[in-house]
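Only a single protein chain was left out; the remaining protein chains are all shown in position.
Showing chain A:
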Amino acid sequence: MANQTEKQAIKGGAFLIEDLTCDQVFTPEDFSDEQKMIAKTTEEYVHNSVMPQVPYLEKHEFDRSVKLLQEAGELGLLSADVPEEYGGLNLDKVSSALIAEKMSIAGGFSITHGAHVGIGSLPIVLFGNEEQKQKYLPVLATGEKIAAYALTEPGSGSDALGAKTTAKLNTAGTHYLLNGEKQWITNSAFADVFVVYAKIDGDKFSAFIVEKEFPGVSTGAEEDKMGIKSSSTRTLILQDAEVPKENLLGEAGRGHVIAFNILNIGRYKLGVGAVGSSKRALDISLKYANGRQQFKTPISSFNLMKEKFANMASKIYASESAIYRTVGYFEDRMSQLSAEEQKDGLAVAASIAEYAIECSLGKFFGSEVLDYVVDEGVQIHGGYGFMEEYEIARMYRDSRINRIFEGTNEINRLLVPGTYVRKAFKGELPLFEKAKELQSEVMMLMPEEVGTETLEQEKYLVKNAKKIGLLAAGLAVQKYGKALEKEQEVLANIADIVNNLYAMESVVLRTEKAIAKAGEEKAKQKLLYTQIFCQEAFNQIEADAKETLIAVEEGDTLRMMMSVLRKLTRYTPINVIAKKREAADRLIAAEKYIV
């Protein structure tokens, strides 16, 4: 992120209609030495302090979680996002993301950590008033107090605003009395501070800072979960809970502003964590396959194993490239805020909300790559992978929740086209204009000759992927108008196309940047991943687009559009099997994820 000041921050979602050069994106190769050191400290802390405790944490010995959080606090691992004046370090978003990535290896404990520093502390960081920040942030930054976040209720999950918990000012006007139940609250066994959402007088959705010690606050029994067992999950019970009125967080009736902004952050952090876990699953699977012999041969040398490794690694490369590109966007945008604005939580949150689309993509793509990788990880381990003695079994169970929490992947898919349409109507992105231009352009489309220069084919695929995405989305909007929101399958297809093209472009730009910096020879592995990923993602885009066109159009228009799609998807495929073997051989030799 050199030259931050001169750099124009890129608009959220603009990648669909604009082309970037590789120096406009942040890539993991751009990590500074400090950022790498922060990552390493996190890694060492997880490896040396947390991992030996995991078997106990899995058995709900939560005293250990609290001690581990305090140790993390001493190392500064709880204060990345807390401003300096409240005892924090106020690190850049890349550092904060790296902490989340490295922490993720600890399974359920990373959820404990993430809930504390993220959804637990951030509402106060971003939306607390001066007194609230002074009172809570210094003790949260050290781990002296632990935070939790209470939004979900038995009857309201995805429909967060449908919460039933109520708040009513007492007659003396000193306290709000909160009544209701908040479900599946991470850290609830030991949290001291809960950010709780409730409706004042039954209709004004608002956030409150609720301390465990307040009268009327209690927690239910520990849940027995499928995965992330190392984290505590309970119901938070509020029975005439007495919350001093100064603990109202933000404005009355404006709780949704906090909730939605925090969700954006939770989503990209989840994407980053998924990258970390995916790498870990690949690493342990490579180690296992190199050590395991069948037919007197290490199983890693079988071609079907190689195919798995290459698939896993190229998908990880894609989700890693995409999510750090997104984090780079936040950084660019925040660095343009004035010192004054930096202190204004709403301005900071807006820098992230601008990229709500990218946050949603990172969430569902990251979690699905992780699910794919742990599933193949178990497969590579064979029967041993089914045994809890092996780490991959826990990783497989732990992975599953990621597709559900922080907004289900279905909700996040729907948000992508929904947000686009909103941005288009607000005039933030000239989507309709671009779609119209494209529709006339494609009528005269001539097949292009693609050269053989490095990345030329992949760039061509990205270019056409964008056209396909815009075409499909444009037709859908034209056809259904407002009723489009009922066509959820079409919306999800569009989201998938958009995700694939964002990821494709992210790997192409990252690889291009790496080649520019270190030469093609040193970027060989990146190039292989890029070639593999782009071709396969593009094939998916073609399938999604086809299904969408058939659902949306009919008759002559359909025939015409299908012919356009055929033109846009015409290219000479590469031999991915050969590429995958080559990429896998390097992975097997390194016995870890390498780029």
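Note that in this section a contact is a pair of C-beta atoms (placed from the backbone, for glycine too) under 8 Å apart; a residue touches a chain by one contact, two chains touch by 3 or more; residues count from 1.
In the analysis below, contacts and distances are computed from a predicted model.
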Quiz item: Looking at UniProt, which of "Electron transfer flavoprotein subunit beta", "Cytochrome c oxidase subunit 1", "Transketolase family protein" or "Pyrroloquinoline quinone biosynthesis protein D" names the chain we cannot see?
Solution: "Electron transfer flavoprotein subunit beta"
Quiz item: Of the residues A:Ala14, A:Val54 or A:Leu77, which one touches the chain left out of the display?
Solution: A:Leu77
Practice problem: Give the residue, chosen from A:Glu44, A:Glu85, A:Glu433 or A:Glu554, that touches the chain omitted from the document. | Solution: A:Glu44
Quiz item: So which of A:Val54, A:Leu68 or A:Leu89 would be touching the chain we can't see?
Solution: A:Leu89
Exercise. For chain A, enumerate the residues touching the unshown chain of the complex.
Key: 33-34, 37-38, 40-41, 44-45, 48, 74-77, 79-80, 89, 91, 522, 589-591, 594
